[in-house]
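Below: one structure, written as structure tokens.
A protein chain is absent from this complex, but the other protein chains hold their places.
What follows is chain A.
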Amino acid sequence: MKFRTTIGLEIHVQLKTKSKMFCRCDNESDKAKPNTNVCPRCLGMPGTLPVANRQAIEWTIKTGLALNCKINEKSKFDRKHYFYPDLPKGYQISQYDEPLCRGGKVDLRSSIFGPRSVRINRVHLEEDAGKLIHKDGSSYVDLNRAGTPLMEIVTEPDINTPFEAKKFLQELQLIVRYLGVSEASMEKGHLRCDANIDVKDDKGRMSEIVEQKNINSFRFIERALLYEEKRLQEKYLDWPKGKTKVTRGYDSKKDSTYEQREKEEASDYRYFPEPDVPEIEVKSEKLAPSKPEGLKVKSNGIDIEKIKAEIGELPEDIRKKLESFGVAEDIREKIASAPDHARYISDAKKVSQSLASWITNEVTAEIAAQKIRYEDYKNNVPITHLSDLLALVESGKISKNSAKGIFKEMVKSGKRAVEIIKESGLEQMEEDSGLEEIICEIFKKNPKEHQRLVDGDEKLIGFFMGEVMKETGGRANPGAIRSIILDIKQKKKG
């Protein structure tokens, strides 16, 4: 029996705007005590009104554009009704039939499944609910999170393996991080994923559609779907006749899924257009610059051209660019998956393999070692300065080893490599600058090792090179040392 798996994802991304979606409360509640980051609006007090956050709308459109979506010229918010203690107004302000963005796609590349395109059904904007905390047999409501802007991204059922699902989610995380619209941390709940999976056989029969809710790590999404795929294949004889849908939870400890109790009645959210928030108009002509936060949308429309101009390079652009420069795949991926690195190289005319690997190794290490922010690093060492440093190594002016020391100093002081070299006399010694004498001296000090070298033990070349480096404080050109050592050795023999 041949099976075919179909997976579609619904992803919630918490936007990192300064204020909440419909009020001016701080959008960052991670460290706040329960119910301290709230105001009459997000508490749903009588008579309060929502005022849409322009930044959140612009960022959702920005994301939609990055996902190749069509942006609706007119869009609106709707009320979605249900009763729950963490939902202060008795409805969530969401978008029902006129989302901000529709119909996009994300291209994935992988050595495992090849090129794959996942279509995006829609991207819309809504407010988050609060949280319930269950403790000591009681339930407590924390409304700090209530009103946080959430972007919902819905894919078409274009994903065929759990691994692809994970890859897609990782790529999406990367894209929103590139765009700077979300921290997109799964652990912190900034990125949440629901997955729909079904399995079909080659006779056109189909399993039930299983919805898996709120999976909170990349590993779990793949594992939960793998488990479910297998479970659906195995119970193939029990597949229902018609189209049915069930909700299952994933137990990461047992690595299995379990059936979640369904609500007895079909949910009816009684959607209708939110009368308190004016329609959103998206214009393509240039508009006067807008204040970023807390402004009413209707007073001037959203300027799509301005948003487009802010998008910049996306992960796939970076990969392609590095590929064109001949950078190896593992390094390409390392840079593309770090938005900071990606933004760093965006100013470079050319990125060589050595520059790319310097970035993934030395830059990362030095930022960690000096405990600085990437921004500070970038200010001190623009990419052009780093390119200059590596050019000095390539031309043989300095050794790779001393380049590391110079780089450390560049990060600290913001000086350019040439300045540091001049100041500390780190320029590489050439053959004619007494290197031969130093080597002869070292041979004399180590007669036994010298004899073994003369007898043909090539391993000792490394030993002597190390000694010379010590003696010269790393300024000697390794190529030169090697050739002098071999030269003297030959002479001795001869």
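As a convention for this text, a residue touches a chain if its C-beta (ideal position, glycine included) is under 8 Å from a C-beta of that chain, and two chains touch if they have at least 3 such contacts; residues count from 1.
FYI, contacts and distances are computed from a predicted model.
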What protein name does the UniProt record of the undisplayed chain give, "Cytochrome c550", "Glutamyl-tRNA(Gln) amidotransferase subunit A", "Malonate decarboxylase gamma subunit" or "Putative spermidine/putrescine transport system ATP-binding protein"? "Glutamyl-tRNA(Gln) amidotransferase subunit A"
Of the residues listed, A:49, A:246 or A:311, which one is in contact with the missing chain? A:49
Could you tell which one of A:59, A:91 or A:377 touches the chain left off the display? A:91
Determine which one of A:187, A:202, A:268 or A:455 touches the chain that has been left out. A:268
From the listed residues A:276, A:310, A:394 or A:487, report the one that touches the chain absent from this view. A:276
Where chain A meets the chain that is not shown, the residues are 40, 43-52, 79, 81, 83, 85, 88-91, 141, 268, 270-272, 275-278, 294-299
